[in-house]
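So, subunit A:
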Amino acid sequence: GQGDGKSKSSEAEQTAKADEVAESNISGDGSSTVAPILEGIVEEYSASHPKTQVSVGVSGTGGGFEKFINGETDFSNASRPVKDEEAAKLKEAGIDYTEMKIAYDGISIVVNKDNDWVEDLTVDQLKEIWTENGKNKKWSDINPKWPKEKISFYSPGTDSGTYDYFVNDILEGKDLVKNATLSEDDNVLVKGVESDKNGLGYFGFAYYLANKDQLKVVKIGGIEPTHETIKSGTYTPLSRPLFVYVKNKSVKENASMYNFMKYTIENAGEMAEAVGYVKTPDEDYKKDLESLEGLK
Partner candidate 1 sequence: MNLINQKEILHRIQSRVNLNRFVKGVFLVATLLVLAVLALLLFRLISQGAGHLSLDFLGNYSSRFAAKAGIKAALVGSILLMLVVAPVTLIIGVATAIYLEEYAPKTKLTNLIVINISNLAGVPSIIFGLLGLTVFVRGLMLGKSVLAAGLTMSLLVLPVIIVSSQEAIRGVPSDLREASYGMGAAKWKTILHVVLPAAIPGIATGCILALSRAVGETAPLVILGIPVIVYFLPTGLLSEFTALPMQIFDWAKRPQPEFQTVAAAGIVVLMVFLLLLNSLAVYIRYKYQKRY
Partner candidate 2 sequence: MIQIEKPREIFQTNHLNVWYGEQHALKDINLSIKEKEVTAIIGPSGCGKSTYLKTLNRMVELASNVRITGDILYKEENILHKKYTVERLRTKVGMVFQKPNPFPKTIYDNVAYGPRIHGIKNKKMLDEIVENSLRKAAIWDDVKDRLQHHAYGLSGGQQQRLCIARCLAIEPDVILMDEPTSALDPISTLKVEELIQTLKQNYSIIIVTHNMQQAARISDQTAFFLHGEMIECSQTNKLFSSPADRRTGDYISGRFG
């Protein structure tokens, strides 16, 4: 950390010191999709603000909200908007919060490298493949030309925002195939598809990018997920926003929290790009900053 500090201008360092009031703790939890962005931000922030102690757990969006509701955390990362029940519980617990949109993610559909039959799927095909119908699905059920082999499914776990989004928006609330390997741990999914010729999986764009060479990405309606297609909104419906939910009270009472969140919003776009997601338009960040100022 120290080495990085030196490269920065001494002026920046001084302001950093100046707005660091005293020792303080900030605790966050939540989405594993958002975690890489926050990890980068916390890493950079901690280097210049050693007195502010930010810890971030990775319990998935749902798990994060659970702790947020319990009052255990100051902010919660989410890869989907807060659900109605969660919002109700938060209200019940008397926790006021603010939603910050910090980046976009494109859910990528991937298959094994040796899979030479699937190139492109329509949204309807996707739905047909992934919806539970009581049978063991074969590739040939979708397209008779494809092999008569059973598909192995890999999906993020039920508590992840990615799962929720996929089930709600693609499967329209129907059950996901039951014999899918579910895991909060995206590495599990990457490894699974990578090692299984009949593997089929989906997860955040960042994880696909990080393992580009081991996997083959499937086009959806002819569109491949890339920075451009996600940002421009052409990769639909599989691109989605990522959020940080901030506890208002924490920002009000803790100057460090304000500082940290400000830093987060200012740097989220850049950090998102660095770890493989896509910036939101600049207006979004401006709006986030304004609402943050409003909390102070």
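Keep this in mind: a contact is a pair of C-beta atoms (placed from the backbone, for glycine too) under 8 Å apart; a residue touches a chain by one contact, two chains touch by 3 or more; residues count from 1.
The set was built so that all candidates are chains of the complex that A comes from, given by their letters.
Note that the structure is a prediction, hence the values are computed from the model and not measured.
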Chain touching subunit A (counting every copy) in this complex, out of 1 or 2: 1
Touching residues (chain side subunit A, partner candidate 1) in the complex: 1, 23, 25, 27, 29, 35-36, 38-40, 42-43, 45-47, 50, 52-59, 63, 67, 70, 72, 185-188, 190, 207, 210-211, 275
